[in-house]
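Report on one structure; see the data block that follows.
A single protein chain has been removed from this complex, and every other one stays in its place.
Showing chain A:
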Amino acid sequence: MSKKHLGSFIIDKFVYLIITLSILIFILYPYLSIFVQSLSETGQKITDFWSENFVLTQHSVVVALITMVLSLIFSVAVTINFAFLSKQKQKILRLFLLVTMVSPPFVTSLAYITLFGRRGMITHDLLQLTINPYGPQGIILMQTLSFTSLNALVLIGLLKKIEPSMINSARSLGAKTDAIIKDVIFPLLRPGIVVVTLISFIRSLADFQTSTIIGGSFKMLASEGYFAVISFGDIHRAALINLTLAIPALIGFFLYIKYDRDISSVHHGTASGELGIPLSKKGFIFPITAVLSLLFYLALLLQYGSIIINAITVKNMGHFQLSWQPLIASKIYLNDTIFRTIIYSIIAGLLGSLISLFIIYYGQVRNSKWMRLIEMIGTFPYILPGTFFGLGYLYAFSKPPLAITGTTAIVVINVIFKQVAFATKAAKASVNQVHPIYFQTVHDLGGTVLNEWNDVFFPMTKQGFALTFLNGFISTMTTIGSIIFLVHPGQNLMTLVMFDVVQRGEYQVAAVIACMIILICVIMAGIVFLLIHLSERSKKHVSLSPRLN
């Protein structure tokens, strides 16, 4: 073996080892720790917990199922409706959906109470009714509204992958609009539908915020788990609750594995590419999707409108007045938190994407079965509740050999590895676009593994890397559950501050923070898309052939 090949061999093995170890230590080990803890520590046994709290589980699963179906209906309607819209409108709506991925449930809930509460503007003032808005109906509505944006973005990502020629040929064969949707578009969306169904189900199960605001006396597992920690200091009970939540989530996961092959092409809402020509607005499907989409967009407008109003006004004797006060008041809550949140999100986005690309490289390109197992382990934070991941970290890393609780590192590591799940999906999509012949060519020309990375793998997955980074960035900017039990003084992040001020009822400050998070995400998205655009433009001028050393 030549010196060049030996060096490359060592680096290759080293990277492989680091990736494997990091996933095992920072994903598998925390989960194992909390599983072992909840089953072995003295205290209530899991079977007793189940028999006593069956109603809680029932509540959570029923709400999750209904939310899942409703959110699916709305996201499919929004997606299909996209096929009827011009490019310009699509662009605006996609940006709108991207913005609304940051969806603090407090605003929706407040708007809901204002409109439909016991003294709501619509129910009480207009219809003279006094309806109780608290309970599962409120939770389901709020969650549906919150989850539909991400779902729709995932599906729109798939819609854009449909070859325009397929639609054109269907049309030239005389297919009507409804038939094209039913026979061409819908089947192609199916793998995405499986993913968004699962995402909604799991997000609903893990949501511990909405029911505390709008649930009334209706109790659910995730929020009870959170309260077990904050009001009783009972981490054992929280662990049991999370373990219970993990069961329906894992059932969902097995379905997910079944469809994994198909959904590898799904983006986390930031797909590029262009859809064919808009469909003509004929048939029955268009009006149905238009009405549902309109309802959804109106609700979103109301939600985000009230965020902005809350951020720039103060109330006096029940009337709103324009004011800088919320912005000024938010200063003491934020301090250096904004800068820290951006830095953490950039680190999580970059390292999360890099790790994911390597996992997919070894799993797909090099065909390593072991790495595919690692990839599956990497999916856990995506299917299990965030608080579970956080509690796992608390248990695993508060004692030797890796006692890192209280450090900044544990927070950063947590957000990095939380990204790996979704990032590997996006990475797979971009790696799949690289034809294996390129890798073969490098080898045939006597190139090393490093040449493979340098000349084929990284240059050709650049765009995928950028999008994966953006997903990781946005997701870290908005993450709460997995880090809420990990931060120490001087490590707080913007979402946690927002969660905290919501708990105290400081909605104006919360609204300012929500606006800032949205703005930061939009700016980052702008930068990433600009970079992609620039690199595509320069590609047009430069020869496409890969450089070989």
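Following the convention adopted for this analysis, contacts are C-beta pairs under 8 Å (C-beta built on N, C-alpha and C of every residue); 3 or more make two chains touch, one makes a residue touch a chain; residues count from 1.
Assume contacts and distances are computed from a predicted model.
> Out of "Multisubunit potassium/proton antiporter PhaC subunit", "Family 1 extracellular solute-binding protein", "ABC transporter permease" or "Glycine--tRNA ligase alpha subunit", flag the one the UniProt entry gives for the chain missing from this complex.
"Family 1 extracellular solute-binding protein"
> Identify the residue among A:Leu93, A:Ile167 or A:Leu354 that touches the chain left out of the display.
With A:Leu93, A:Ile167 or A:Leu354 as choices, the missing chain is touched by A:Leu354.
> If I consider the whole complex, including the chain that's not displayed, which of A:Ala403, A:Leu445 or A:Ile523 touches that chain?
Checking each option in A:Ala403, A:Leu445 or A:Ile523, the one touching the absent chain turns out to be A:Ala403.
> One chain isn't shown here. Among A:Leu65, A:Val99, A:Ala290 or A:Val314, which residue touches it?
Of the listed residues, the one touching the omitted chain is A:Val314.
> Using the touch definition from the top, which of A:Thr42, A:Ser231 or A:Asn367 touches the missing chain?
Considering the complete complex, A:Ser231 is the one touching the chain left out.
> Please identify, in ascending order, the residues of chain A that touch the omitted chain?
Touching the missing chain: residues 110, 113-114, 117-119, 124, 132, 134, 211-213, 215-217, 219, 223, 227, 229-235, 314-318, 332-333, 335, 343, 347, 350-351, 354, 391, 394-395, 398-399, 403-409, 412-413, 450, 453-454, 458-459, 485, 487-492, 497, 500, 503-505, 549.
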